[in-house]
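Omission of a single protein chain aside, the complex is shown with its protein chains in their original locations.
Showing chain A:
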């Protein structure tokens, strides 16, 4: 049986997929990957029709091996990676053989890196998903020594493939659409929010991140508001007017007013922003936000079309002996430099 072995876990690692939908009324949020785009990229690199579960690695990776030949996709926050000491390109899928050691270091930018095996995890799920939801006690942190049984990779020998990464690992400008509570904020407070430069605070986890600024953004009559349904992307102001952006594992009901909602396309920027990263917001009407919506299936199709081989296939090369084959594997970052 194929398996992925975690010889050493260095970062805070958990199994994540696209989460479990349909349980909001019972108080269970979707959860799943903090950076959903990273799992779509991994599925594209592996040629999968739908997103596969992988290991979400917060801050750093670890040391891994496989028991049968299997491709491994590496996406999300770029981390230094090598296979038996040979550097591997990030945002790519690489064939790995039994006995080889895959080493993944600390994040060079961003917060969450993803390791997705080409053979789907064969571990049991709960309510239709394998995603760990640690804040409610579903699943567990991945520790050193764990082995994940996997299905056999349908194409273990397929050569390495890469995908240009969408830049989202060091903050930036994030689009926010007006929501049901935007009108509770004074127009001057809203204007001030969109003029303010924020710093991603140290306080943050899979439920959400706090944003720091000198300014406060209080709403009118917030203290008597009835709690209602909240979700990832909501920009919530606590009683003292400090913004939090809610993320994958947020709660389902809350009573603090929300000035708007980060559009799904830009939520990975917030999720990946490391503490200290600078974030600004730009305001959209709901109609503008609707016009930017794209289904995840459509995003996956686009990503699949953008994948390219990392090294030219020898069978396609006219005169194999004229190529200096070793040069292509010594440095590993030559494609990035090129």
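Going forward, contacts are C-beta pairs under 8 Å (C-beta built on N, C-alpha and C of every residue); 3 or more make two chains touch, one makes a residue touch a chain; residues count from 1.
The working rule: contacts and distances are computed from a predicted model.
Chosen from "Carboxyltransferase domain-containing protein", "Phosphotransferase", "Sugar ABC transporter permease" or "Ferrous iron transport protein B", the protein name that UniProt gives for the omitted chain reads "Carboxyltransferase domain-containing protein". Touch with the chain that is not drawn comes from one residue among A:47, A:159 or A:231, which is A:231. Considering the full assembly, A:177 is the residue among A:131, A:150 or A:177 that touches the omitted chain. Those residues of chain A that touch the chain absent from the view are 21-28, 126, 135-138, 177-180, 184, 221, 223-229, 231, 233, 238-240, 251-256, 261, 263-264, 286, 289-290, 292-293, 295.
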